[in-house]
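Note that this complex is displayed minus one protein chain, with the remaining chains in position.
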Amino acid sequence: MPHAGIQEKIHRLSGTPNDLHDRDVLLTWEISDTGIRSLVRGAEILRDLHRAGLSTRVFESGLGVSIFRDQSTRTRYSFRSGCDLLGLMTEELDESTSQIVHGETVRETATMISFLTEVIGIRDDIFLGEGHRYMRDVAGSLDDSRREGVLDHRPAVINLQSDLDHPTQSVSDLCHLAEHFGGLDNLRGKKLAMTWAYSPSYGKPLSVPQGVVALMTRFGLDVALAHPRGYGLVEEPLERARTFAEASGGTFRTVESMEEAFDGADIVYPKSWAPYEVMEERTRRRRTGETSRLDELERECLMQNAKHMEWECTEEMMGRTREGRALYMHCLPADISGVSCDDGEVAASVFERHRLSTYREAAWKPFVIASMVLATRFRESASVLFECLDRGRARRPL
Amino acid sequence: MPHAGIQEKIHRLSGTPNDLHDRDVLLTWEISDTGIRSLVRGAEILRDLHRAGLSTRVFESGLGVSIFRDQSTRTRYSFRSGCDLLGLMTEELDESTSQIVHGETVRETATMISFLTEVIGIRDDIFLGEGHRYMRDVAGSLDDSRREGVLDHRPAVINLQSDLDHPTQSVSDLCHLAEHFGGLDNLRGKKLAMTWAYSPSYGKPLSVPQGVVALMTRFGLDVALAHPRGYGLVEEPLERARTFAEASGGTFRTVESMEEAFDGADIVYPKSWAPYEVMEERTRRRRTGETSRLDELERECLMQNAKHMEWECTEEMMGRTREGRALYMHCLPADISGVSCDDGEVAASVFERHRLSTYREAAWKPFVIASMVLATRFRESASVLFECLDRGRARRPL
Partner (left out) sequence: MPHAGIQEKIHRLSGTPNDLHDRDVLLTWEISDTGIRSLVRGAEILRDLHRAGLSTRVFESGLGVSIFRDQSTRTRYSFRSGCDLLGLMTEELDESTSQIVHGETVRETATMISFLTEVIGIRDDIFLGEGHRYMRDVAGSLDDSRREGVLDHRPAVINLQSDLDHPTQSVSDLCHLAEHFGGLDNLRGKKLAMTWAYSPSYGKPLSVPQGVVALMTRFGLDVALAHPRGYGLVEEPLERARTFAEASGGTFRTVESMEEAFDGADIVYPKSWAPYEVMEERTRRRRTGETSRLDELERECLMQNAKHMEWECTEEMMGRTREGRALYMHCLPADISGVSCDDGEVAASVFERHRLSTYREAAWKPFVIASMVLATRFRESASVLFECLDRGRARRPL
């Protein structure tokens, strides 16, 4: 029987209730363990169907609308291709050419872009306390409009990176780990080092490390977070990480140095982010309209970073990990010393050795986003996948 | 029998000849009464089919191209989603990244973007005497290229707002009125107040009030237009409104105050637009290349507006309408006092009470645009809709 493996996976997916139906994907810690596992399974099945050359087009029409308030290559592509994989056309709402500047309220815009829309993806990650709130506002407005009958249906909101979490990234990372170690259950007891690293480029958001520690602690990993003084993270995901670690039998601790985090690690995730106080000040200045002073703040941020140039994932540092062979992870693009900058997050030889692995990590994202669309839009998402398998329609001629 | 209601509506649509086939939608007053009624019916049927979960994808390939020379959220989304509903991919022609600046002529561009295109949507509403002329030029060029065999077919041009008319808005407004009052025929004798209102934002186009008075007078409504001295409209649509009112048994009059227009009204449409002389001066400066002085003119416009801040749709003003319960309409976004600005077109409490109703009004636009595409592209548009109903293909899994 062809595709027996895929059938088996869908069968397993169908065995658990889909509690993401008609909901949003804003923070992984608001999703049940079952929900997270289903997202991973859904992504695996979609990738398997794609590799088997089978069409997963399930929508005859409908839109995926994206709003990017920060730059993006990978996530933008992943959203568009993930939507296309299911048959949704995509549209990017460009706030500079829309009427939003003319006093349009969030709740109004949310409804206006939803009449024929299945999913709205939002990136808003620069200002602490703003991105997640904006997504909540959009989601709440959709609830209102659905309840009042203005909308026939309610699109799902998918967080494409906020100030709090980056679920399309962290779930892709989880898929990658599951594939690398042979299943989610094999992650138990693995040591993961989520560490700050030096970068000469802009003051990056905090959501990747926050998302990683709050998600990986749920699967029994021993997660160590390391960063220089002044580079702390938002408390909410840290608190979640502590609670999850306890519940899952894993651990979560904060250590003082990259060395300490790397010692004996199975997985390392060295990555730059902005100093917490710079993030706070950035938000403060925006609120008070001092936007002309954001560049100045950016320079301060980079100067502060420059005091910690020794936080680099070098060969020597990698040598401290388990048998010197830890899995190196990164959400990309990485700041590679001697390649994309003089001194950066990672030595060129280390990155080069793990480069293709980071590409494989990134390759999950379109499927993870498509999996999130399926889970949020269909009560019986497993049935939808079964139907794709059964009809056996080719994605393209050979 | 399922969907008997839809079948009945399509049956009625098929009973009238489609005189929009192979034509454009530039000005509603160039379309016959039958044509307007068919557009409304088409939009209703498409919405019914959508709600019934049936696919209305009728194109296997083909493009909808849009050109926006002014900002847009709603209409841009409506064009894209209306096209997608029928299976057309959309492309926006961004004049800043195209070669149009390098001396490309309108007639050339028109043909170049038409080879595989079914519909071209254009917004060009800022300069009096220019937007409509541009659309005519595009349409004329397509005629030429079709006649000469350069094009196998001729795309329809749809006005997404010009200096003269805004048919996708006014027909959506008409659909909303028909739904609210239980049918187009029930609009006879209803009193509609189309009035200017104060706004602190930019000098808005005249096409919404022009489009509303020139369309609603055709359905027997008693239309009163009110605005401060100096805020007159283009003569052509006013002349049409007078003629239409006479023919339909309705009335059309211009009054001196918002109060007078609101007295006993069933429907009110208070909305800001720029002073006529500012619109003329804007066009003059553009023609003479004084574009650096457009900002200055914008300030003058806003200062002139500020003399009429009492033109606000307040609770007191609404109290003058029939039983104090007129239907409030707006094309959105509205300038809401205390919400999107200090003083604006409408009091916050009035807008809030009617907010969802304005969203319902806006919800018609994707279906109205799709209806325009069907009517202009297919001689037997009713047959195309019957086929969608008969084949019963689901728009998406449940």
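As written, the chains take the letters A and B, and residue 1 is the first residue of each chain.
Following the convention adopted for this analysis, a residue touches a chain if its C-beta (ideal position, glycine included) is under 8 Å from a C-beta of that chain, and two chains touch if they have at least 3 such contacts.
Predicted model only: the values in this text are computed from it and were never measured.
S.K.: Taking the entire complex into account, which one of A:29, A:68 or A:328 touches the absent chain?
M.R.: Here the residue in touch with the unshown chain is A:68.
S.K.: In the whole complex, what residues of subunit B lie against the chain that is missing from view?
M.R.: Listed in rising order, the touching residues are 58-63, 65, 89, 91, 93, 97-105, 108-109, 111-113, 115-118, 145, 148, 150-152, 377-380, 383-384, 387.
S.K.: If the hidden chain were put back, which residues of subunit A would touch it?
M.R.: Interface with the chain not displayed, on the subunit A side: 50-51, 55-57, 68, 71-74, 76-78, 80-81, 84-87, 89-90, 201-202, 332-333, 335-336, 339-341, 356, 359-360, 362-363, 366, 393-398.
To be clear about the criterion, only the chains that are shown with their structure count from here on.
S.K.: Determine the centre-to-centre distance between subunit A and subunit B, using the mean Cα coordinates as centres, and give it in whole Å.
M.R.: 40
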